[in-house]
Structure formats: structure tokens, C-alpha cells
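A protein chain is absent from this complex, but the other protein chains hold their places.
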Amino acid sequence: MSSVNEKIAGKIRSIASSLLESGEVAAFLGYTTGSLPGMMQPYVARDAKEAENLSWSSFCVINLANYLPALLKSFEPPRRPNEPPPEGPLPKVGVVATGCWSRNMVVQIQENQIDRNRVVIVGISSRGMVDRRKVQRFVGNREILSMEEQANFLVVKGKDFEEKINRWDVVRDNCKTCTHPDPVIYDELVGGLSGKRDIPDRFRQVDEIEALDIEERWKWFQEEISSCIRCYACRNVCPLCYCPTCFVDDSRPQWVGKSIDRVDTALFHILRAYHCAGRCTDCGSCESVCPMGIRMRLFTKKLQKDVLELYGFEPGLDVETPLPLSTYKVDDPEDFIITNIKKGDKK
Amino acid sequence: MAMDNEIKMNPYLPYPAVIDDIIVETEDGNLKTFRLVLEDEKDRENWNHTPGQFAMLSIAGKGEIPIGIASSPTEKGSLLFTVNRAGVVTTALHKMNKGDPIGVRGPLGNGFPVDSELRGKNIVIIAGGFAFTTLRATLIYMLEHRDRYGKITVIYGARTPGMLLYKEELKAWQSRGDLDVHITVDREAPGWDGLVGFVPTIAGQVRPSPENAAALICGPPIMIKFTMPPLEEAGWKDSQVYLSLENRMKCGIGICGHCNVGPVYVCKDGPVFTREEVQKLPVEF
Partner (left out) sequence: MKPLVVEKAQAEKWLEELCRVFDVFCPVKVKGDLYQWGRLGKKGLPRIPEGVPKTSIKTFFFPQPEVLFEFGARPGLKDAFRLKEPVCEKRPRLLFGVRPCDARSVVLNSMPYEEDPYFQKNRDETTIVGFLCKDGCSTCFCTWTGGSPLGMEGMDLAVVELEDGALFLEPITEKGLGLLEFDFFREPTEEEEVFVKGLREKVNKDAEETSSRLRSKGLMDLYNAPFWQEVSDACINCGTCTFLCPTCYCFDIQDETLRGKGRRIRYWDSCMFPLFTQHASGHNPRGDKLKRVRNRFMHKLKYFPDRFGPVSCVGCGRCVRDCPVNIDIRQVLARMLEV
């Protein structure tokens, strides 16, 4: 582990263990080292001893905000769906948050998924997380047996090779175009802040696809999702996806077919992306977890670009600015409702 | 030639049947009994089931749903299914009419051991709400073979008089000399001069003797939970109590994985288990 990460991990452990020891939080949500090279596992420490298992590296690719609502709920006394929460303070949960994770927590606060008073946020400025697939490609898809992280390099070893890789070369696409690596809300800070980054061509990947003509774009989309196995890892890892019953699972009415069909798969991905419009922070978890290597992040990135252009809005930067697509204003343009069907035109 | 044979052996293929009659059972209209007749005479002749078994009712275009068989195998020629309107398939079924085609796949599951363990025993039937269906089948079967069983006690309750199933039959049973029948409703109701109180309470009052006896209990989990203490107090053992479990099912033949409770499949190893067996399993039903 690089000394940078070791320092961060040490701080996380000490903050978590004192929060747990003092009883300030009932659990602390962070990461522990995984069983494979380049894998980290989301981890819940429930006492100071378990806090010793917390760790940090460039492979923390899953947005921990995703776990927060359920984890908080697990500490509430059981109640029926429509029953109000009990009176009085409920147990708190500590959580590690980088820029995008904290922005998702802001969205969760705005959408009443978490209570700010019940989370103790330990902020960390992100250096960008590494894309395992890029590392894999870098070594010609040979099997990696160990991955050691140094300050700016990864040392990757296999049975008959050793490669030193510039860390930034294998950082995820979303992290490379990230403008807000710093946590936007936090109660404690680990390490320094790095400030807002200026990325002039942050939508380059989207621009490239937009430049294609319509058939080619459709073909690109179809090819991108062709290997989808409908495991819903992208949906389940997303902190924005919290509907009790997702539209793809609904049976009354059934919107989407259940087996593998091109139209159904396309519908799933398009709707999933649209549901994230104006809320997605481009944390990249969906893409990182996809077992089939589908770059579904580009769908939400396109919508992120549109929302920025249409509303001048970036989600999750502060709790006060309302989300544009769930806010009604009297002067909202409504021309999308008007159809061209004349009376008597109905079939 | 071999094809025809294979079709018959396909365990997913329902027997074609028609709806012969529909009886609205309850005042809210949510429970209807469907009398089904298998179309093929051979299928009718070959059909045989044990009380407590279920079948998949199949509506092409809507799907299948597991429903307990409410008729006794002694009631030849047709099959009864009392169906609560809850999901996609049962809602579609409730909209169907006399003469409409339907499919029946079964019989499935094990059923109550009416011809083995239960023979020669005093029988206590305890049911709540619309879970009475397969116990009706059992009771009819036992009455048909009355000499094979000792004393038969029936304790059956519903929320209101209008929510009781098989009202005409209940009356007939109450007037029989060889049956001890206790029908109850949860609360006082106009025109009701029978018992009032929850099933567990009545079971405690009736206090059936456990001696050479077996209890068959079907009802909502909460009813079963509260019926057990008065029985235990009267000296009943878990091995004497038979329960019928329900879980989401799809294949009905122990493959698809939906209905497992730990290592057992409700559809194939059940739905009938003794309480002793259930106590050894995870509470996943």
C-alpha cells in the first residue's frame, strides 16, 4: 500500500474506532481489503475492534452512499411501511465519502432517503479510482496475481511478468473528468482538499457519440448493451436507484419482458439512465461493477451534459438548490405535453 | 408416435379443462370457488389426488398459480378450487365465466396422510379464513370413510359470517351427529348467533384431547402461532400437529427454487409438514 493510502487508512481507522468506542455511531461504513488483487470490499464495522479492518486504496470503486439508507434503517425499530419513524434521536452511522459519494448523499438528503443528522461523514478528497479493466488490458489480459500501489504507480505482477504502470493512465474515465474530487459535505476531513478541477473537455466521450449519425449511434448503443445479462448490478449499486419495486420487476403492469431480449434490455438501460437524469454525479459505480464491461456510464453522462446545458445544474453540490427534474415552476416550458394529434385523428 | 407419449409425460403441461361452475363464497366477492371439469375423459378417469394436495391452475397468456384442491378425491368427475383474488393470475381467473377453458397441472405435493398416519385417529381440524379449502377436501374424504377415523372435531373461523366459506355445508355438518363442529367469527355480527372469538380462543375452550389424535391446522401464520399454546397446554406434541405451508411457487415439482424452506421444497416435500418437521427448519415461509 502506498504511504498516501496508508496514512488515509490509518486516519479512517482511528476516527471510526473513536466514533464507535464513544457510541456516537452504531456502525461505520467504509472499505476493507478484498481477496483479489485490486479489489476492495465495502465493509461495516460495528465495534472498535472491527474498525481495525478498515482500509483505503485506489480500488474503492463503489459509491458507499448506496448502502446508507438500508444501513440506517437497520438501526431503527421495526415498523410498518406507512408508520412514522419513532420520536427521539435514532442511532447514527459513520461513513467515508469522496467528492461524488458526498454529492450523492446530498441528493439522498434532498430526496428524503437519509437524514443528515444521522450520518457522520468522514470526507476524503479523491485522487481518482483505478479501473481494473484498464489495468487488465494494460498487461495484455494476462492473469494478475498481485497489485501493489505506490504513490503514482501500480506495480502489477503475474506468473511471468511484472509491470510498473502510471496510476493516472489506468484511472477510471469518470474520475479523469471529475471536476469535484472534494467532499461537499463532511463532519471530519482526512487529508487535504484539492479544490475544484477544471476539465475543459469533460464531455468528450459524449461529444464523440453525439457526432455519429443517428443509425450509427443506435448501432453503438445496441452493441454496447448486447452482452447485458440483466443481472442489475448497475441498478443495485446505484445510490439513486431506491424504488421499492423497480419498473423492470413490476408485474402489474409488466413494463419489460423478463428474459434476454434486445428490446427489453435496451428499454431497461434507457429508462435506468433517464431515471438518473439531473441526479447522477457520474460516480462510475455502475460501470465498475458491470461483469460484462458495458459502459453504461456514458448514457448517464450524456444526460448529465444535457441537464447542465438545459438547466445549468450539477447535482449534489448543495442541499439548498432543488433538483431541476423534480421541481415544478409555474413558468416551466410545457410544450412537450402538446401533441400534434387533432381531434378525430385517433385510431 | 413417441411424441404423443412425451407430451403426456411433460410435467409442465396442464390438462385442458373447462369451468363448469363458479360460486361466489364470501360477501366481499374476493373468494370464489371454481368447479373444473377435465376435458379428456381419460384424464378424468386417471385423475387421483390426496386431500391436502394442490394443483397449478393455468390461464394461457396470464400464467399459472398454485391452488389447494378443495374437493375430495371421492367427489368424482370434477375438481373444486377456492381462489382468493390477489395477483395477476387470480384476478384474471376471477374475471372468467362458466364454460371458459383453463388448464390444471397436478395433483402436486404430498397431501395429508389420510390413509396412513391419520387412520384410526381422532381428528381435530382447525382452520382460519380462506385456508379452509384443503381441509374441506380432507373432511369430505373422512366423512366418506367415516369408520376409518375416531372422533372428528372441526374448529373454523372467519372475520365475519359473510367471510365463511362453504356456508351451506357448514350448516349440514353442524347438524350431523358424528361431527363436533365449532364455527366462530371474530366479532359480534347482526344475525349471527354462533360462537364469537378468534380461532385460538375457541381452540382453547374446546380443548381437544391429544390422546390418539392428530390436529390439522391451516390458516394465517398469526393464527397458527396463537393456536399452538392452548394445544400445548392440553398436552399436544408437535409430532401430532400437521400444518400446510405456503410459499411462492413456479414449477410445482421441486426444481425452480422459489418455494424452498431451507433444504425442503414446499411444492414437492410439502405442502403438508408436521410441526415437528417445521420446527427444524428456518422460518422462511
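The chains carry the letters A and B, assigned in the order they are written, with residues numbered from 1 in each.
In the analysis below, a residue touches a chain if its C-beta (ideal position, glycine included) is under 8 Å from a C-beta of that chain, and two chains touch if they have at least 3 such contacts.
None of these values were measured; they are calculated from a predicted model.
The omitted chain makes contact with just one of the residues B:Pro101, B:Gly120, B:Gly150 or B:Pro229: B:Pro101. Only one of A:Ser22, A:Ser35, A:Asn82 or A:Asn112 touches the absent chain when the whole complex is considered: A:Ser35. Contacts to the hidden chain, counted on chain A, fall at residues 34-36, 39-44, 62, 66-67, 70, 133, 136-137, 141, 143, 145, 227, 229-233, 235-237, 245, 249, 257-260, 288-289, 291-293.
Residues 6-7, 9-14, 16, 58-64, 86-87, 90, 101, 103, 246-248, 250-251, 253-258, 260-263, 280-285 are the ones on chain B that touch the missing chain.
In this section, only the chains that are shown with their structure count from here on.
With centres taken as mean Cα positions, chain B sits 49 Å from chain A.
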